[in-house]
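The complex appears here minus one protein chain, its other protein chains still in place.
Letters A, B and C name the chains as they come in the text, with residue numbers starting at 1 for each one.
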Amino acid sequence: MPGSGQPGSGQPGSTPPSGRARARDLGLAPGTLLPGPANAITDVPGIRVGHATVIEGTDVRTGVTAIVPDRLVPEGRMPAETMPAGLSVFNGFGKITGSTQIAELGTIETPVLLTATLSVFRVADALLTYLRELRGGEQMPGTLNPVVAETNDSFLSDIWARPITAAHVRAALDSAAAGPVAEGCVGAGTGTGALGFKAGIGTSSRLVPLSGGPVTLGSLVQANFGGVLTVLGVPVPRAPDPGPPSGLASGQNVPGQQAAGGSGRPPRPGSGHEDQPPPGSCVIVLATDAPLDARRLERVASRAFAGMARTGSNFSGNSGDYALAISTAPASAAPETAERPTAAAGSGLVSGDDLDLLFQAAIEATEEAILNSVFMAETTTGFRGHIRHAVSLDSVLQITGRKARSGRM
Amino acid sequence: MPGSGQPGSGQPGSTPPSGRARARDLGLAPGTLLPGPANAITDVPGIRVGHATVIEGTDVRTGVTAIVPDRLVPEGRMPAETMPAGLSVFNGFGKITGSTQIAELGTIETPVLLTATLSVFRVADALLTYLRELRGGEQMPGTLNPVVAETNDSFLSDIWARPITAAHVRAALDSAAAGPVAEGCVGAGTGTGALGFKAGIGTSSRLVPLSGGPVTLGSLVQANFGGVLTVLGVPVPRAPDPGPPSGLASGQNVPGQQAAGGSGRPPRPGSGHEDQPPPGSCVIVLATDAPLDARRLERVASRAFAGMARTGSNFSGNSGDYALAISTAPASAAPETAERPTAAAGSGLVSGDDLDLLFQAAIEATEEAILNSVFMAETTTGFRGHIRHAVSLDSVLQITGRKARSGRM
Amino acid sequence: MPGSGQPGSGQPGSTPPSGRARARDLGLAPGTLLPGPANAITDVPGIRVGHATVIEGTDVRTGVTAIVPDRLVPEGRMPAETMPAGLSVFNGFGKITGSTQIAELGTIETPVLLTATLSVFRVADALLTYLRELRGGEQMPGTLNPVVAETNDSFLSDIWARPITAAHVRAALDSAAAGPVAEGCVGAGTGTGALGFKAGIGTSSRLVPLSGGPVTLGSLVQANFGGVLTVLGVPVPRAPDPGPPSGLASGQNVPGQQAAGGSGRPPRPGSGHEDQPPPGSCVIVLATDAPLDARRLERVASRAFAGMARTGSNFSGNSGDYALAISTAPASAAPETAERPTAAAGSGLVSGDDLDLLFQAAIEATEEAILNSVFMAETTTGFRGHIRHAVSLDSVLQITGRKARSGRM
Partner (left out) sequence: MPGSGQPGSGQPGSTPPSGRARARDLGLAPGTLLPGPANAITDVPGIRVGHATVIEGTDVRTGVTAIVPDRLVPEGRMPAETMPAGLSVFNGFGKITGSTQIAELGTIETPVLLTATLSVFRVADALLTYLRELRGGEQMPGTLNPVVAETNDSFLSDIWARPITAAHVRAALDSAAAGPVAEGCVGAGTGTGALGFKAGIGTSSRLVPLSGGPVTLGSLVQANFGGVLTVLGVPVPRAPDPGPPSGLASGQNVPGQQAAGGSGRPPRPGSGHEDQPPPGSCVIVLATDAPLDARRLERVASRAFAGMARTGSNFSGNSGDYALAISTAPASAAPETAERPTAAAGSGLVSGDDLDLLFQAAIEATEEAILNSVFMAETTTGFRGHIRHAVSLDSVLQITGRKARSGRM
């Protein structure tokens, strides 16, 4: 059966699920800067994204998403370099491996993986295995600092099963590609929900006209947090009594087993599927080819939360909200460890008004990425029969007073 | 001449300037929680606010605003206590005295004063003098940690003149009162601007229905930052060519000298009054009677930036954005210094869903306080003939599609 | 063969290895406060410690050490509580799971495990498994935040083998006991070295005469850092040409295979055993029954680095230096999550001079714990034939001008 429990079962990157659409295709794009060609984090040269969607039986709806910088995983070789990185923690109630080293050294050494809360450790371990195998027989470095973050998809998936294997991690990494990125119920977004609706992975990018020439900034989110969905300032409250989903408005995603569909299946008594989803989290990864050191990247990262605020997040104390920004610029910062030196520290770091433009891009791209994560997700039934409903895009258009631009709808 | 350069020349708290109105009176209040009776930080029992507006000649448009907790300045006595406090710094490009001690001990020992950037030190020194005088002949404590924050009002006021005196500080502190709070071009907001328009001081409050009973949270802002004014999600861009202000739309505030009015006066050639205002800052003070320790207060404080995000801030790197939250609850935290012990640490600190409600209140009250700071401010002419125009409330209503609720307009 | 590769193969807690002794038994105890009965972190009521020593073939010299608070792992039940905790990071070049949540909430939810650098993730995952099994069929909490820290023992052990299994983790946890604690080459200290010599696990405690009555503070270290061993202010430099160890001065620890002994074995050519050990790290765990909230615990934790400074650490940039402090006092802080509420926040938190006494205890106990970690460790041969020599206690006594107090020597 296709897609069920198999590693790498993401949708093709370029086609929205039936009845779903990206915010920009609905005429609902925030901000004033223009997006890159794929309107995705992969518009940043040297950044690839891969997913492994993990769906098993009725209780597992989860996965892994990999953000892979070419510089750290060149073909067939171990990471030979570090990249400047800045982490901003808005609310630290979550898990992210490698965080203290990023804070101390301002660098990452591995791709960034997103997954489900209790799978963080298996995924981090699998990332070590993967990188070791890449290197083949060569000597390994003294140690390595895998970066893996998570959100809690326990409403739709059995987190204590910790179902993600090294094969899934390998599939996400190996499938990482440039170009369009699959969004919604895919990879680490398979089981997440946000702002009252099913959500998942979303991404967006901005072309940033710096004084020294244009650069690109992209954002990718694993959206799993509370609040009231707010689309360009207009609240889209959750329907009080969500009936069976139908038609275009709320696409279905009954993954891996048709019979378990959310529409026709009566709730098991006592199955808890009426439960409120637990407070979630939001992990945001930003990448840019602008030359930025770790300090500036940390400042860029913090601006992502302004984008998140505009989507209606309630910033619950139980939500682990993290933003990590990295720069692919070749010499934008010197690492501080003797083990992995690079030639020279950065010159021409972005400052002043140019830096403010990157901040604006981080805000806009993150707001749009979160909207995409909600708009592209389909209604999903999972653990204990719980259902998270997709938002009706018809309703969104109606409430916001827009008409769809795109013929896709 | 009344009001000109005299300490304490704030407007009466309860009457908006001619042609201005608060957001809520325009039907433009964000959020779902209800405000307190004055819709001001003074709705928190034990919190008073006072202003000293300092206007001198053509070049000084500034002032001091004091947030005074009764516990720290009881009648005729030196502070005998500390109060739990948490500071969240979104962008630290600014000045706030006392910040490292707040971070270390989680307490404040003095009222919180807001003023103009380079006047911070004279104001802090004057606060020490004031508190010493309160104590009269009694022995003073070993030291004291005044808390003074600022924004940069240099577009309308000569900051290097540092015109604020001990008398102004005393006036702000002595005039501190409960009840309605003057907003707009008053106290520390006299010379500030935000989101493309003249702004100033704004405040708002929320009644928070905690499981253990209702509490109040209030926010007061000194708004002086960049971005695009966004009212309940609707952008209100700055008019490209602001003509002479007239009528209700942009109330005038030609303080202290009629001849210097913004309307009829031709710009001095080379006077620079066409200059862009420099990047500013935002200082946010939150108070609550909910029992919170410093850790929780810091978390509450950080949520204020989500409210700021929703008003359209661009979170420029040149903006010093600070949020300080304090709790008036009697025993909400034990101070850690030997010198000023209190009996017992807090019990029944707010947690979980109740804490999330306080977060929501911080977001909502701060968003509304910023709107008030803009809506209540009047067009002001100042240093070098620079003009900051008030937003036209007619335009705001038109753009947002609302009609004014209030007869005041 | 006993002790070889078997989980839980720690030495009995109360007997030093042949020819080794604790600092205090040599008359070399720092500070003025008195130790508790076992001079160990287990002197704090409710704190147990267990080790699993993992020795396999010639290349694996590593293990796990568990610090287990009774409150978090009561008999046969899942953790039902959190405990206040404060983390201080002196140099964040290391890995510690759970750190952002500790920083945000000020609590831990699980025992604290120490291990080898790249095994952190398998150990964290195994800790989840262990805690789930404890709970049996009962419903699990939404998520859980395992706390696992590490140092890099790659000089003596093949870190990429990641040899630590769930069985080892279970053995460390199950064997956790009150009373004397095995030190030196045991558990997570099996393969570590510090200050130029073989080191490992060390512990010490202090009785602290607070004004409200005596409390206990204990420190346990996994010592693996650079510098010049300094004993009560006297430098004990590494011998320039360490010959074959013999006699009392440098006890042997040729674990698991007699033939690989450090004494008579000629170095394999090209085996790299002459290599400098890589820069290491130091993980310090402090526990106390004094009522402290997370803020105070963080301040206590930071003082441990002053004890570390006095032992001669060079605080290399490549050393991950972490101190985590926890309080077992029943109501010393209210957790902030809705999921795991406790009745009441702390009262009577320690302040002022009493807090300074706890700081002193943290400094003294950590200095002594580090000395113990070096003095109790035996010369060890491991990965690629590398040898770390134990310090000669005879030399230490000679250089410091002391005579051993104890007949054990």
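To be clear about the criterion, contacts are C-beta pairs under 8 Å (C-beta built on N, C-alpha and C of every residue); 3 or more make two chains touch, one makes a residue touch a chain.
Bear in mind that the values here come from a model prediction, so they are computed numbers and not experimental data.
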item: Contact with the hidden chain (one of B:42, B:62, B:101 or B:328); value: B:101
item: Residue of B:26, B:159, B:306 or B:363 in touch with the missing chain, whole complex considered; value: B:159
item: Listed residues A:16, A:92, A:106 or A:280, member touching the removed chain; value: A:106
item: Candidate in contact with the missing chain, chosen from B:65, B:91, B:219 or B:311; value: B:91
item: Touch residues of chain C, complete complex, unshown partner; value: 90-91, 230, 232-234, 279, 299, 302-303, 305-307, 309-310, 313-318, 352, 355-356, 359-360, 363
item: Hidden partner interface residues of chain B, rising order; value: 89, 91-101, 103-105, 117-118, 120-122, 124-125, 128, 132, 140, 142-146, 152, 154, 159-160, 162, 278-279, 317-318, 320, 322, 336-339
item: Hidden partner chain, residues of chain A it touches; value: 104, 106, 293-296, 299, 334-339, 341, 344-349, 351-353, 355
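In this text, only the chains that are shown with their structure count from here on.
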item: Distance between the centres, which are taken as Cα means, of chain C and chain B, whole angstrom; value: 49
item: Between chain A and chain C, centroid-to-centroid distance (C-alpha), Å; value: 37
item: Where chain A touches two or more other chains, by residue; value: 91, 279, 317-318
